[in-house]
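Every protein chain of the complex appears in place save one, which is left out.
Coming up: subunit A.
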Amino acid sequence: MVLTKRIIPCLDLKDGRVVKGTHFVGLRDAGDPVELARRYNEQGADEVVFLDIAASKERRGTIIDVIQRAADELFLPLTVGGGIRTIDDMQQILRAGADKVSINSSAVKDPDLISRGSERFGTQCIVVAVDVRRNYRMEPGRTPITLADGRECWYEVVTHGGSRSTGLDAVAWAREVEERGAGEILLTSMETDGTKEGFDIPITAAVSGAVGIPVVASGGVGTLEHFYLGFTKGKADACLAASVFHYGEFTVRQVKEYLAGRGIPVRL
């Protein structure tokens, strides 16, 4: 047998409850995170991601409580992201029962955090979330990506839910986070996130081809075929989705059965 492709439901949390917005605004309450995680576990989810979208130091306790409850009941891999800025934050979250921490804006602001985290906790613990947006103003030194319609652009790393540009080239940044010791990249395209039109295939394939660590595709899944394309054309190692699972459009098992039927190795 071979290493299987992973299906990862993502639970966006605010004050310990699950929410999911479109383009990170217009949030709706979708329930208790541990309940939802248990349901996904029963459906055959390969991992679960908890993303604390309103994280702050004062409210750190809420997510710690969720991680502890989830780790006590569910024996599957847990990744936690949102508001992680220091080695101490990572330590608290890993101690509570998470297996991996995901860092995003704080990695852009302080890339050395990736190196220090991976030295302290191991490469496999450190996921770097990379949010990207297309930039059609080609400049020297940018990695050109050709879109399906033939247009050329480069992808810029953005932070704070897409509201801040960083000037970083996404492919170059992906290589840098790997060199600094990241164990995985969680790639979300702001172009497709919330659209249900499918993953952003060109940048997913470009990043996956540029690094030797696993890449998780995120943002935009709406149909079963989108998962298939994420693995085949996007060359992703895992696909992450939120709303299609929360609102019951598909179960994780349906996705995996579909993929198995199309020859993608999955754990059923």
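Operating definition for what follows: a contact is a pair of C-beta atoms (placed from the backbone, for glycine too) under 8 Å apart; a residue touches a chain by one contact, two chains touch by 3 or more; residues count from 1.
By definition in this document, contacts and distances are computed from a predicted model.
J.: Which of the following is the UniProt-recorded protein name of the chain this complex doesn't show: "Ferredoxin", "Digeranylgeranylglycerophospholipid reductase", "Monovalent cation/H+ antiporter subunit E" or "Imidazole glycerol phosphate synthase subunit HisH"?
T.: The correct option from "Ferredoxin", "Digeranylgeranylglycerophospholipid reductase", "Monovalent cation/H+ antiporter subunit E" or "Imidazole glycerol phosphate synthase subunit HisH" is "Imidazole glycerol phosphate synthase subunit HisH", the UniProt name of the unshown chain.
J.: Pick out which of A:43, A:86 or A:123 touches the chain that's been left out of the picture.
T.: Missing-chain contact among the listed residues: A:123.
J.: Determine which one of A:72, A:152 or A:179 touches the chain that has been left out.
T.: Within the whole complex, the residue contacting the unshown chain is A:72.
J.: Just to verify: which one of A:32, A:99 or A:225 makes contact with the chain not shown?
T.: From the options A:32, A:99 or A:225, the contact with the absent chain belongs to A:99.
J.: If I consider the whole complex, including the chain that's not displayed, which of A:9, A:82, A:183 or A:234 touches that chain?
T.: The missing chain is touched by A:183.
J.: Since one chain isn't shown, list which residues of subunit A touch it in the complete complex.
T.: Residue positions of subunit A that touch the missing chain: 1-6, 41, 46, 68, 71-72, 75-77, 94-99, 119-125, 183-184, 212-215, 237-238, 267.
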